[in-house]
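Down below is the structure, laid out as structure tokens.
On to chain A.
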Amino acid sequence: MELKVKKVQRLDGTREALYFPAIFVGLSLTVKHFWRNLFGSKDVVTVNYPEEKRHVAARYRGRHRLTRLENGFLSCVACYMCETICPSQCIHIEAGEHPDLSVEKYPTVFDIDELRCVFCGLCVEACPKDAIRMDTGVISMAYTSRQTFDFTRDLLRDNYDPKAHSNTKYEDHDLPSPTSQSEALPNSKGVPAS
Partner candidate 1 sequence: MTIAAGYLPILIMIVLGVILAATFSCIGLFLGPKLRGEAKETPFESGFLKDGMEGHRYDVKFYMTALVFLIFDVEVVFLYPWSVQIRELGWFGFLASSVFLGILILGLAYDWKKGALEWE
Partner candidate 2 sequence: MEVLLDIIMIPTVLATIKIAVIILLFVMPLGTVLTLMERKWSAMIQDRVGPNRANIGKFTGHGALHLAADGLKSIFKEDTIPKGADSFLYLIAPFFGLIAGVATFAIIPVAGPIGDFTFQVTDVEPGLLFIFAITSLSVYGAVLAGMSSNSKFALLGGTRASAQMISYEVFMGLALMGIFMVYGTTRVSGIVDGQNEYWFGHLIPMWGVLTQPLGFVLFFTALIAETKRAPFDAPEGESEIVAGYFLEYSGMRWSAFMLAEYVALVGVASLITTLFFGGYHVPWLHLWDSAPQWLVTVLQIIKFSVFTLFFCWFQIQLRWTVPKFRFDQTMALGWKKLLPLSLVNIIVTAFVIIAFS
């Protein structure tokens, strides 16, 4: 396509020099908005946050979660892919042997420092097992202590709310067992958890 140039129009003539026409046009617009928002249909994009929730896009990269297999074990095989790709180096993984022999390898430690995380989503792309996802739809993480932001393996569940859990330390005997974890099955459609 050829280069098309358009010269912008500088309107600065007698009509402008009178001040009033433009002020009246402006006033009519602002008054229109004023009355419409006062009585008519509101044209407001502001969200009254805690009472109303914004619509969160299906692709929104919110807080991470670790998915589980159908039998309840973590999908993660501690391959260190996400830890390698992470640009902010916020993931820390330690691999271990699982007592259940059907599981090859699993993360004994899987920590995400949510304060370091830049929410780029590269870990999700890099994961070969679809074990980490950011589709929780959690848009705000506002806690009062830095420790609360250190998400350990077992806290990276779907509906986890750290405010309701005081004990954020992972204990080794606290291994995920199929029965107790079944309520935390991954949300396979990828829609935000309510």
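FYI, a contact is a pair of C-beta atoms (placed from the backbone, for glycine too) under 8 Å apart; a residue touches a chain by one contact, two chains touch by 3 or more; residues count from 1.
The candidates came about this way: all candidates are chains of the complex that A comes from, given by their letters.
Everything numeric in this text was worked out from a predicted model, so none of it was measured.
Novice: Judged by that same contact rule, which candidate in 1 or 2 sits against chain A in the complex?
Specialist: 2
Novice: State the interface residues of chain A toward candidate 2 in the complex, per the touch definition above.
Specialist: Contacts found on chain A: 23, 26-27, 29-31, 33-34, 37-38, 43-46, 48.
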